[in-house]
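Rest of the complex left out; these chains stay put.
Naming follows writing order (A and B), and every chain is counted from residue 1.
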Amino acid sequence: MTIRETIETTALIDNHAHPVEPLSETDVRERFAQWFTEGDLEYRDARHTFNYQAALGVLAERFDVDAGPGDDAFERELLESRATVDRHEYTRDCIASTNTEVILADDGFPDTSPAEFREYTDADVYPLLRLESLAESLIDDHAEFGAFEDALVDRMASALEGEYVALKTIVAYRRGLNVGTVDRADARAAFADVRSGWDGRLEHPRLLDYVIHRACEVAADYDAPIQFHAGFGDPDAHPRYVDPTHLVECIEAHPETSVVVLHGAYPYVGQAGYVTATYPNVYLDLSLAIPFAQHGSERVVSTAMELAPTTKLLYGSDGFSVPELYVLAARRFRDALASTLEGAVADGIVTESYAETVAENVLRENALGLYDL
Amino acid sequence: MTIRETIETTALIDNHAHPVEPLSETDVRERFAQWFTEGDLEYRDARHTFNYQAALGVLAERFDVDAGPGDDAFERELLESRATVDRHEYTRDCIASTNTEVILADDGFPDTSPAEFREYTDADVYPLLRLESLAESLIDDHAEFGAFEDALVDRMASALEGEYVALKTIVAYRRGLNVGTVDRADARAAFADVRSGWDGRLEHPRLLDYVIHRACEVAADYDAPIQFHAGFGDPDAHPRYVDPTHLVECIEAHPETSVVVLHGAYPYVGQAGYVTATYPNVYLDLSLAIPFAQHGSERVVSTAMELAPTTKLLYGSDGFSVPELYVLAARRFRDALASTLEGAVADGIVTESYAETVAENVLRENALGLYDL
């Protein structure tokens, strides 16, 4: 079997994704492109990313429509077919086509839960605990910091004792990755501030930092990883403070905690590879960057592999809401991995058999081990 | 017609350039390489960039000289021929060879004006208003801040009511892109400081910031874009503060203003694509980076297209002073765009007809719409 064949046939462990959610027919007909951008774009521009165009290609395959002139009528025809699919069957088919065995799914976005998601995919779904959603629900319910903190730790612990396989945080999009040290008294004061003007959204840097540090401790106690969104992925983020070099103080503060840097930290992929190659407790997921970067997927994979040990790289789709993202991620990731490894073999850098080991590790074995699946 | 043929034959709208200026024969014979670097280099090093070597290649074509051994004598022969050209005829021929229909030309650099430039190019030339030159001339003439500010706004408004199609700023090279908020009292105090020691060059961060914010407001009022130099482009710049992620506070403060990030913000191209993909009011020009990066032009175009909507990318040459830069930019940009699109089609990411749409948009349609030409 060639490397490419191995890659094409290995069942995937998708270490970072979100449930597919119901879309109305109007959503599909009028707003479908918005699920293929992470920006806050005008719709006329959102339609013109390579990622959305590739999604139209997936629809053309699914509905057996000839691309023809590739004009607006072509797009409308595809969206019309897409609008009226049976969501469960369509999702099941799309994800089955990716040969994904396990999906680790965020429980905080979108509104559809991982449990509901299980009803329409044959992949095994394990939940990830989103810390900001948890903290926000606990701020609703607790007037005192001590009670909040106890409940936070209890809920993280019981999740990891139960079916949850990891924690995850979007602190990058709330206050940046430069998570600072904060003592309990400051956190208590921050909590009081937050409660007094509580609007349902936790953005206070000191309180977030405290939550993250406590989460890192709990993760270490349960030998479970914590995933950090990094790089692009939300228009709320400040594009500079999602660079993973901002996270190193936190990484160094928790050497016993396995930290997963998400999204290849795109566009800071080189920095992410460097951080992964430097700290023993850091792992690197390449979701979202792939498929969003589309033709750049090989550049992303190749760059990550320049320094990072291949035992620390993870496949992920960051599929959310629409199953086409799962399809695009699997396709582009497999293709990029195959091209990178074929090139390394051709250049005499690694042996063919080692390239096969890399492929199996990155596509599944690394995640099976890290998340103890 | 193949994608490459479409790209080779589409007339360009060059959204960012400068007039060609008269060079003395001595300038050409002894200092020609300095127009192909943006650094403050020793001449022995300036001669050894790929950009200058490619310029010699353009001269060899123009003067029909065989490259032969490519040694110093070859260079001297080429420069001798170049030194004695008829500047008007030579410029006209060079730019005609690029099939450029429209050039948007900075009125502040070099000393030759856009109006003079029109006399020796068949392309339509529209002027861009350079804010720093304008502000400096107004500081010369106005002792009071209020009068300065009124004159500044009046001049911007009358320019945009007239033939000017956009504003442009080199604030990146004066104090960096981290343009801060500044209230009018602070700006007034800054103006007084500047006036008291006025030396003709505006570098005061607070006054510059105020000028930029007022310019963004005027640009929005007239539905005209404002161009920001970003990335490399001037030895005055601090190489860190030309990263466009420093500009996001300003971008967010003016959601109604169309902001054009220039130069692909090289080497921060990934960050520039990310910013363009995130904020609806940001557009990305790839001038200067192309042609300066020469063999890296495909990397620049390809990276920009990873996230940025193709409706927000703009062709530009940043040609200045010597017409060879126009020739090199058009050549390398077309080649890089063709290679990127051919690759995306071959990989099944976009259809061939969509690739043609992208080509037409990037080379001309996006600029025609944005600048309302």
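The definition used in the following text is that contacts are C-beta pairs under 8 Å (C-beta built on N, C-alpha and C of every residue); 3 or more make two chains touch, one makes a residue touch a chain.
Note that the structure is predicted; figures quoted are calculated from it, not measured.
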Oligomeric state of the whole complex, in copies, if 2 are shown: 3
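We take it that only the chains that are shown with their structure count from here on.
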Intercentroid distance (Cα basis), chain B paired with chain A, Å: 37
Of all residues in chain B, those that touch chain A in their complex: 243, 245-246, 248, 270-271, 273-275, 277-280, 302-303, 305-312, 340, 343-344, 347-354, 357-358, 361
Chain B contact footprint on chain A (complex, rising order): 37-42, 44-50, 53-54, 57, 67-71, 231-232, 235, 238-240, 266-269, 292-296, 299, 335
